[in-house]
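One protein chain omitted, others in place.
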Amino acid sequence: MSSPVAPELPVQESPITRPRPGVLRKLAQRPLALIGLVIVALVVGGALLAPWLTNFGPNDQTFDGLTLSGEPLPPNATFWLGTDLLGRDLFTRILYGARTSLIIGIVANGIALLIGTLVGVIAGYFRGWVGSVLMRFTDLMMAFPALLLAICLAAVFQPSLWIVALVIALVNWVQTARVMYTQTSSLAEREFIDAERTIGAGSPRILFRHILPHLLPTIIVWGTLGISTTVLLEATLSYLGIGVQPPTPSWGNIIFENQTYFQAAPWLVFFPGIAILALALAFNLIGDALRDILDPTQQGR
Amino acid sequence: MIAYLGRRLIQSVLILLGISLITFALLYLLPADPVRQIAGRSATPATVESIRRQLGLDQPFLVQYGRYLWNLLHGDLGRSYIQRSEVAQLIVARLPATLLLMVGAIVCELAIGLTMGVVAAVRRGSNTDQSLMVASFIGVSAPQFVVGLLLLYVFAVRLSWFPIGGYGTFSHLVLPSLTVGILGAGWYARMMRSSMIDVLRQDYIRTARAKGLARVTVLMRHALPNAILPIIAMIGIDIGILMGGIVVVESVFGWPGIGQLVWQAIQRVDIPIIMGITLVSAFAIVLGNFLADIIAPFIDPRIKLR
Partner (left out) sequence: MKRLLTSTVAASALALMLAMSASAQAEERDPNAKTGGDIIITYKDDVATLDPAIGYDWQNWSMIKSLFDGLMDYEAGTTTLRPDLAESYEISEDGQTFTFKLRKGVKFHNGREMTAEDVKYSIDRVVDPKTQSPGQGFFASIKGYDEAAEGKADGVSGITVVDPYTIKFELTRPDATFLHVMAINFSHVVPKEEVEKYGADFGKNPVGTGAFKLGEWTLGQRVVFEKNPDYWNKGLPYLDKITFEIGQEPIVALLRLQKGEIDVPGDGIPPAKFQEVMNDPEQKARVVEGGQLHTGYVTMNVNVPPFDNVKVRQAVNMAINKDRIVQLINNRAVPANQPLPPSMPGYAKDYKGYAYDPAKAKELLAEAGQADGFETELYVMNTDPNPRIAQGIQQDLAAIGIKANIQALAQANVIAAGGEKEGAPMIWSGGMAWIADFPDPSNFYGPILGCGGAVPGGWNWSWYCNEDLDKQAEAADSIVDPAKAEERNKMWSDIYVKIMEDAPWAPVFNEQRFTLKSSRMGGADNLYVDPVHIPVNYDHVYVNDVQ
């Protein structure tokens, strides 16, 4: 489940831009990014305001939400998006499901970004056997069938919300590490870093004062694109029944629980499916725009 | 070249070794007991222990792993705990279905992706370009199980154009391939677009145009072949992503490939099958990357093998 959206950024050769103020303004000027921002705002708003937007609790198994023979109801005045197989309001489940997606998207991706950056920067800056070992390990992880790894990890640690986040992070840091490594190692060869070294600057100083700031644009771009990958992986794990534990709603496990009914009740797959797609799309659109804005070498493409 | 190949070969073997070690360790740590799956619900503790001893599952981790490697070296992937057949035989029986699905997916993603990319590049900046790029984003943002279920609903259930699932004929292949292919199509569309734009900027294209050759001729005869070359190497790298999709897509469509096999095995801790399929998938990924690297310099002379 690596993110195919973002082939590795080419090593930046030309003047490296620091993130400037006004990035958000620039984003808003791009129609596609604006769509992305609006979707994210809607999802975040829905997640935060969920209790006020619906009369149901996410786990209320309503008596009148099922037919006598146990079938879900189609969208109607009471249940705006219909009900699921336990008679719960689908609209409410999707609203609260946004919380799950966002929490995992941010936490898992944060951890993955942290691991990836650490590994990439250490390997790229120090080189030597430490760098070799780290990068060979990264190569190894690149060749791991990612979903199988996630499934095995999820089976070892019995899943909860945070465990799922951790599992996803353990699978997803690899791409980031590769990119950070390439960028750091090309930075480390540049004259101004050499100059710092010759005047006796210590590694921490160089790393924090010079390397990391230069990496910031990449971190921001990857951080955004990564949320999309994370949201998709969470949905997939939950769809396979090994993600977030019921009754906590997640867009993936809503589909998992209801897919046997998808022919009779397609709304049970359609609405959460659209939600996953929209959120993943939003972060991809924003990430892509950010790349254009922050990385001049890519401009005009 | 030979030295490079040698080094890459050793690296690949080490990667596979590492993957086998990690997977074996994870399965060893699994809070489930394969022996009890074999012994069944009526077994006495004595039976359970005797089976454990026979399978060597009472041995320390390193001994078990060592044995696995030793057998692997002799081409023996072991026997399934549940099905009691040779793992190799089980995989071989199901591999053709998975390979067929992957070929179908690659055809789909190239056909859709490259077309989108070329059109977008030619119409660069237009509304068509914009819409195609949005479409490519949707492709890469859509979870495969959702795409699969929706395609099934629309084209199989509602329209009855294709069978709802199963295996055997060409029409069975279409929807699963499309499901896997849509993800890659978005990706290829974007790469093809930038590759094509690069080529169209080249002098020889301008020359050809200046010579008065028809626009379509220039595009098809000169620009396209050059623009496609860098994409071809990507197919090798693509295998990892395709592999990632098979567990989900095979389960949505009831496709009898190794994805279904490994999913059944995970439910019942059939460790030899999980190990076998992880290694086979990893091998495919490593091989794909390897081939991509070797092909690259032939396509783009600027790339050197190091």
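The first chain written gets the first letter, and so on, giving A and B; residue counts start at 1 in each chain.
Basically, contacts are C-beta pairs under 8 Å (C-beta built on N, C-alpha and C of every residue); 3 or more make two chains touch, one makes a residue touch a chain.
None of the values given here were measured: they were computed from a predicted structure.
Taking every chain of the complex into account, the absent chain touches A, B. When the missing chain is restored to the complex, the residue among A:Y181, A:W222 or A:F262 that touches it is A:F262. The set of subunit B residues touching the chain not shown comprises 30-34, 36-48, 50-51, 54, 79-80, 82-86, 89-90, 93-94, 97, 163-167, 254-256, 260-261, 264, 266-269. By the touch rule set out above, subunit A reaches the unshown chain at residues 59, 61, 66, 68-71, 85-86, 155, 158, 241-242, 245-247, 256-257, 259-265.
Convention: only the chains that are shown with their structure count from here on.
Per-chain CA centroids place subunit A at a distance of 21 Å from subunit B.
Within the complex formed with subunit B, the residues of subunit A that make contact are 1-5, 7, 32, 136-137, 139-140, 142-149, 151-153, 155-156, 158, 228, 232, 235-236, 239-240, 252, 255, 259, 262-263, 266, 269-270, 273, 276-277, 280-281, 284-285, 288, 301. By the touch criterion given at the top, residues 11, 14-16, 18-19, 22-23, 26-27, 29-32, 130, 133-134, 137-138, 140-146, 149-150, 152-153, 157, 183-184, 186-187, 190-191, 194, 197, 240-241, 243-245, 247-248, 251, 262-263, 266, 274, 277-278, 281-282, 285-286, 289 of subunit B touch subunit A in their complex.
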